[in-house]
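Right after this comes chain A.
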Amino acid sequence: MTLLAEADRGSGVSGTALRPDALRISGLDVSYRVRGRSRPVLRGLDIAIPAGGTFGLVGESGCGKSTAAMAAMRYLPRNGRTDAGRILVGGRDVTALPAAALRDLRRHSVSMVYQDPGRALNPTIRIGAQVAEIYGLDGAGPEEARARALAMLGRVRIADPASVMERYPHQLSGGMQQRVVIAMALAVRRELIVLDEPTTGLDATVEAEVLDLVETLRRENGTAVLFIGHNLEVIARMCAEVGVLYAGRLVEQGPTRAVLANPRHPYTVGLLRCLPRRGLDRRRERLDTIPGFLPTAATAPAGCVFAPRCGLARDVCRADPPPLIPLGDGRSSRCHFHAEAPHLPRNAPAQAPAAPADRAADAPLLAVTGLNMTFRQGRQAVQALRDIDLSVRPGETLGLVGESGSGKSTLARILLGLTVPDADSRLALDGEALLPLGRRRDLAAIQMVFQNPDSALNRAHPIGRIIGRALAKLAGLGGAARRERMLALTRGVQLADAYLAAKPRQLSGGLKQRVAIARAFAGRPRLIVCDEPTSALDVSVQAAILNLLADLQAEQGVSYLFISHDLAVVRYVSDRIAVLYLGRLMEIGPADRVFAGPHHPYTEVLLSASPGPDGAVKRVPLSGEIPSAVDPPSGCVFHTRCPRRIGPICDTEEPPLSPRQDGHAIRCHLDSADLGRETAP
Partner candidate 1 sequence: PRRAMAQGKPGDTIRVAIATPAGAVDPVTVADDGGLTMLIQAGEFLCVTQADLTLKPVLATSWSHNDDSSVWTFKLRPGVKFISGGTLKADDVIATIDRLADPANASNALSAFKGILSKGNARKVDDLTVEFHLDAPYGAFPYVVSSDNYNCIILPASYKGDYEKNWDGTGPFKLDKFTPKVGASFVRNPDYWGDKALPDRTEFTYFDALQPRILALQGGQVDLIDQLPVIGGQALLNDPNVTIIREKSTAHQQVHMRCDAGPFADKRVRRAMALTLDRQKLVAGLLRGYGEIGNDTPFATVYPSAAPTIAQRKQDIAEAKQLLEAAGVGKGFKVNLTTETYLEIPQYAVLLQNFARAVGIDIELKIESQDAYYGKAVFGQSDWLDSTMGITDYGHRGVPNVFLRAPLLSDGSWNAAHFKNKDYDALVDQFGRTSDVGGQRDLAAKIETLLLDETPVLFGYFFDYLVPTRKGLAGIPPIPNRLFLDRAGFV
Partner candidate 2 sequence: MLGLLLRRLPYAAVTLFILSLLVFAGGQLLPGDVGRAVLGPLADPRAVAALNHQLGADRPALVQYGEWIGRFVRGDMSQSFAFRAPVAPFVGAALWNSLKLGGVAFTLVVPLGILGGIVAALNRGRLLDRAIVLVGLSATVVPEFVSGIVLILVFGIGLKLFPISATPPPGAGAAVQLYYLVLPAIPLVFIVFGYIARMARAGTVEALDSDYARTAVLKGLPRRDVVMRHVLRNALLPTITVVASQTGYLVGGLVVIETLFHYQGIGSLIYTAARGHDFPMLEAGIMTVGVIYVLSTLAADMLLAALNPRIRAGGRA
């Protein structure tokens, strides 16, 4: 492995002799003017990407990744300023280019793909015209431009590119939109392409495909890539080199594999420890976390920017900012004690919450049988959920996974009583029928933790009022009893008392999510529905929230329905897992069994799409788009995209959810023996 890395680098170096670096940023300082004050965001940033090289930039939200990308494109927001430093693209200093030359650079040398492809495309212009425009700039006539655009759309594997040319952006799915954006970015051979979190917000399956596509095109064109992401797995997969950005400074840098395998900065170490790794069980082991908050570059302390959150910090760290210390092998770390970094003390108490007794035999807390949900949209009927049978036992976590639109949130809303299912559906909590919200007796029994902590808390109310009101309504508490319980609750979610007077906007995302959790626990909940509770959070915060949820479960014996599209997270938190596809339950069973297999072909696809930071799994490609819930395919709904389709039976006959072993059930015509299994890393 080391050899390989050196070889990679070597080719980069030899390339330098022929071609200048694709991107060389040196000593870059960027600041934003906010309300008349200058606020530094990047300080002394150095990055070099050789021609054809790949560089990943990771870091918590707000550390300045996008700013670096935009500076490289010389397209900072109006209030942004480059205070110092040089940015060379292919040897040309972009900070000094006149307008015409800058346009020329953008036409021929650099391009960018960023998050939210839906907004990157002009909503009022047809796809074809938007792509062809680039060839027009390249000097092609209208006919030729269209032809080349068509070819390019084909290259990004868009099925039926001719019809896509005629469509408008909103008529494409997110994945397709991102492909179009990539097609535009790579339409002509460029020296450098900047990808700013190009797959955030996309499903894992789609993400995997998009990444594959970028990789292929990059190789074909020999384009250098600056890849920005917060997901270490993705960076590991895409980039030869990685830089870890923290509060506007690069804190560690080096070949990706080396950095990930042997991080030499406490921050990198912390980031890696936050990730739920395979084989980790919440009942036995906790995730590690990084305490504290990301300082803004302006409020950064005098010494090492990471010192306030660092378990290794000593006086010297708080006094002197460490330089970027070269470690050999092209690696460097901005830490006085980089040698000690791997031995960073764990932040979380090592001992895990006591494992509860196995409850497999208990009567189910929640029982759902024959649940159907049909939305009416004008004259169309959207079959959001079909024939769902599942149960949750007391104290257990049921993980729910599935692509976007598969019906996860709808199921959650039905359980909460916010949505009323079709008439014949049966829902029971503790054997008693579960009524819609207006008529529900024990409101406190089922509560929810939402995905987006920003919108989940009423921003007009102080935290104390938010929790207090929940206590009043759900626990029927008043006066001193309420106050007492409130303090107990907030301490239980490790929220300082001082926050009770604060408004939500004064809290970070992680803190808000703690408030939301405290609120859900106000009454004595039996079941808490968590709909992607950590997907909007940074990994370090995610770890803390997952720990918290696990602790509370151990304490209170509450059950969770945990919805997520991050399989690693689901695997870590769940006792059992249910897989949804197009409103159908495809598989349900104990977590280990579902992962280890034999599993449903769809599960197999999902698993292969997110290989984890260390293990490379052979990806099983998923063809096509998820079909419409208005008009689902006949037979097995997955047959249109199934890599293991056996024959006409799949097209005509819907397989039953057949029990396999140990409470594991799979909806597939295939025998267990023929189904896929997890390949060992």
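Definition applied: a residue touches a chain if its C-beta (ideal position, glycine included) is under 8 Å from a C-beta of that chain, and two chains touch if they have at least 3 such contacts; residues count from 1.
As a selection rule, all candidates are chains of the complex that A comes from, given by their letters.
A quick note: this is a predicted structure, and the numbers were derived from the prediction, not measured.
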### Query
Given the candidates 1 or 2, which is the one that touches chain A in this complex?
2
#### Entry: Residue ranges of chain A touching candidate 2 (in the complex, touch as defined)
73, 75, 103-108, 110-112, 114, 116, 119-125, 133-134, 137, 168, 170-171, 181, 184, 378
